[in-house]
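This report concerns only the one structure given below.
Missing here: one protein chain of the complex. Every other protein chain is in place.
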Amino acid sequence: MNVKMQTQHLSAWYGSKKAIEDVTMDIEEHAVTAIIGPSGCGKSTLIRCLDRMHEILPKTRVEGKVLLDGEDIYEQPAVAVRRKVGMVFQKPNPFPTMTIYDNVAAGLKLGGIRDPDELDGRVIRSLKQAVLWDEVQDGTGKSGMSLSGGQQQRLCIARALAVEPEVLLMDEPCSALDPIATAKIEDLIFDLKKDYTVVIVTHNMQQAARVADWTAFMYLGKLIEFGRTRELFEHPREELTEKYITGRFG
Amino acid sequence: MKLRFDRAARRIWKDRAMSTAALACVVVALVPLGSILFTAASQGIQSLNPGFFTSAVPPPCGSASTETCTPGGVGNAIEGTLVLVGLASLVAMPVGVLAGIYLSEYGNNRLGRGVRFFVDVMLQIPSIVVGIFAYTLIFELGRAGWTDPRSVFSTLTGVLALATIMVPIIARTSEEALKLVPNATREAALALGLPKHRVITGVVLGSARSGLVTGALLGVARVSGETAPLIMTAFGSPYFFQGLNQPIAAMPLVIYTFGLSPYPNWQHLAWGAAFVLVLMMLGISVVSRLALRGRFSLAEVAR
Partner (left out) sequence: MRALRAVTARRRARSHGRAHAGATPGDVLFQSLSAAAAFGLLLLLALVTLILLLGAGPSIQTFGFSFFTGAVWNPPAHPPEVYGAVPFVYGTLVTAGLALLLGVPVSLGIAIFLSELAPPWLRVPLTYVIELLAAIPSVVFGLWGVFVLAPVMRDSVEPAVQSVFGFLPIFSGTPVGTDVFTAGVILAIMIIPTISAISREAFLAVPQTQREAALAIGATHWETTRMAVLTYARSGILGAVILGLGRAVSETMAVTMLIGNRNAIFGSLFDQGQTIASWIANNFTEAGPLETSALIELGLVLMLVAVLVTVVARLFLTRVLRVLEVTE
């Protein structure tokens, strides 16, 4: 296993409430890692610790280490970390005042890319990677809000991909989408792992089983079990995991 | 690669610069506030003595003056402001609260929205224009023989101006206060078989009490500081209250005329009056803040 990211004894708090506790796990490069578990188990908190988004909320705290290529991201500038580790959120959140093009180019412009040809090339490439290009190529000047929910989510994926991150975090990216849009995003996730390391949080076990190479099961803030997806679903080692995947709680 | 690094450093530098600038903006706003409060307190406090509140304004007392200076006070202006604001409240509060009831309890339709729009328009009329209105109305009534033409500059005209400013304020704050009463409260009372007007007068107004009082206080605060509309209505006077058809003094007018005068004793009185007025405004502001906070938490509990 070629480890891209690694958490070491990671704990995180909201105020005095401990949301995750002592999580240690590896994330394989060019693979999809799913984090599953019932609501409130800390899976979103965990993924938000991986690109230092947890700390943007007031009164939050993180302990432990998150290594990216062996270096602790909490010892690097957060802004730089987030350019290497992109993120896609539960609800599509394109910038409503920007066009489709500008949404994708937003991160590039922050990076100082001004050359129109280079911008064009990278915007188109990102839209293609997010499998949105065919649907929007005639109207990238339109508002991002003119797209359907599923298209908006792929636009957000394109926006995240445009800055060429090494890792892409997805926090329940399909929870606001219909089944057809969900299927498209799942196909997309499968393709993305060729170029990226993907971590996805999902409350949908079937989705984890379909897209993920590795699966982590969390419960009450603790990492209960982590392993190859097939193994975890077919031969869970922990009783809690088995109960959860057989639908006896959650 | 070096270029990239420079850009990252520049972005972080700019981030810090903008944060500092935003903080600086807060300081820029706090400096005049602090300076006003400090100057009003330090200049005003010297004039505060019992006579300040009870004596009428003194004659000017400059260095060239050979007479002995009488200290005097702004008692007549305090009385004038109390009379003007009191009478204006007497008119504006019942009308304003009733209008607020209409907007909140009966105005949830196109007609109500139209009325609300025009009430908001009234709120935006510059206060000096309201002064002109009051003056012109009384003047024209006098020309038509309905009132004494000599009473254009009078207490009554001043009250007319202040009440006109106050009514829309009371109406809108009352509406907002009433709207904060949860619908469940209304429904619970209606379910007891109370007729709607008893629900409103008995239950809704009671629940909105602190909000209504806050709105009334804000209205009082606003008109107590009004100066421009009094220039051409109440006009100002060196005497205590002389009658509704006579000019009357007011705190803001004293601040205006005495503040711009060349006489030190008048200037000191202006600062004293400003200090009293500012204290009153700050007091009302703080009290209304506390009342609002209480009301919001009450609303949350009720929900």
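Letters A and B mark the chains as written, and numbering starts fresh at 1 in each.
Basically, a residue touches a chain if its C-beta (ideal position, glycine included) is under 8 Å from a C-beta of that chain, and two chains touch if they have at least 3 such contacts.
Please read all numbers here as calculations on a predicted model, not as lab measurements.
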{"item": "In chain B, positions touching the absent partner", "value": "11-12, 14-15, 18-19, 21-26, 28-30, 32-33, 35-36, 39-40, 43, 94-96, 98-99, 101-103, 105-107, 109, 111, 115, 118-122, 124-133, 135-137, 139-140, 153, 164, 167-168, 171, 190, 195-198, 200-201, 221, 224-228, 231-232, 235, 252, 255-256, 259-260, 267, 270-271, 274, 277-278, 281-282, 284-285, 289"}
{"item": "Touch list for chain A against the chain that is not drawn", "value": "51, 53, 56, 58-59, 79-80, 82-83, 86-89, 91, 93-98, 106-107, 110-111, 156, 159-160, 162-163"}
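Rule of thumb we're sticking to: only the chains that are shown with their structure count from here on.
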{"item": "Chain centre separation in whole Å, for chain B relative to chain A (CA means)", "value": "54"}
{"item": "Chain A to chain B touching residues, read off their complex", "value": "77, 79-80, 110-112"}
{"item": "Complex contact set, residues of chain B against chain A", "value": "3-4, 7-8, 11-12"}
